[in-house]
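With one protein chain removed, the remaining protein chains of the complex are shown where they sit.
Now for chain A:
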Amino acid sequence: MDLRAGDSWGMLACLCTVLWQVPAVPALNRTGDPGPGPSIQKTYDLTRYLEHQLRSLAGTYLNYLGPPFNEPDFNPPRLGVETLPKATVNLEVWRSLNDKLRLTQNYEAYSHLLCYLRGLNRQAATAELRRSLAHFCTSLQGLLGSIAGVMAALGYPLPQPLPGTEPTWAPGPAHSDFLQKMDDFWLLKELQTWLWRSAKDFNRLKKKMQPPATAVTLHLEARGF
């Protein structure tokens, strides 16, 4: 392929930009990923996989809780679960957030949700359900690590958990059984919402971080020189 001199200069400039970026990206993964792209993609895939996993888990768990929680149109008012991180935020507000903030919020939310979920696991009556919940917890733990990896790849610091504010699951005596089940219901609901939201976030981030296809081509061709 013959290239004109003008193109060559453009490619060289682009290559320099890319090469400039490479050392700036900190080592985020133990495998030494070349950039945040793959880890963002992986995080995106993981959120979708967790969405899929949660669908079956939630179905099983709601069945375990029994009616009315397993009814499709059951939509109770949100009561006594204020401690759960809310996934439902104003679109405008959310759009105004930058990547770092969004990632931080994701990380914090899943840290909390994971904590509550572990409490759920301890409550679960059947071994099968416990196993499913444990696996989901592990996966969620993986998502947390994945988000942390992405943040590290992008050079964002991990949010430090405030001492004493570590969310712990404590069965309050004030909670009736029904209200407890309501909490569980909302926990799963919030998880679903968060995963859905995270999937969108990571998809956007993925697209954002993906170098333009031409640049990649140029990069490869430049190496050919």
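The rule is short, and it goes like this: contacts are C-beta pairs under 8 Å (C-beta built on N, C-alpha and C of every residue); 3 or more make two chains touch, one makes a residue touch a chain; residues count from 1.
To be clear about the criterion, contacts and distances are computed from a predicted model.
For the chain that does not appear here, its UniProt entry gives the protein name "Interleukin-6 receptor subunit beta", which is one of "ubiquitinyl hydrolase 1", "Interleukin-6 receptor subunit beta", "Trafficking protein particle complex subunit 2 protein" or "EF-hand domain-containing protein". Touching the omitted chain from chain A are residues 29-31, 42-43, 45-46, 48-49, 52, 131, 135, 138-139, 141-146, 148-149.
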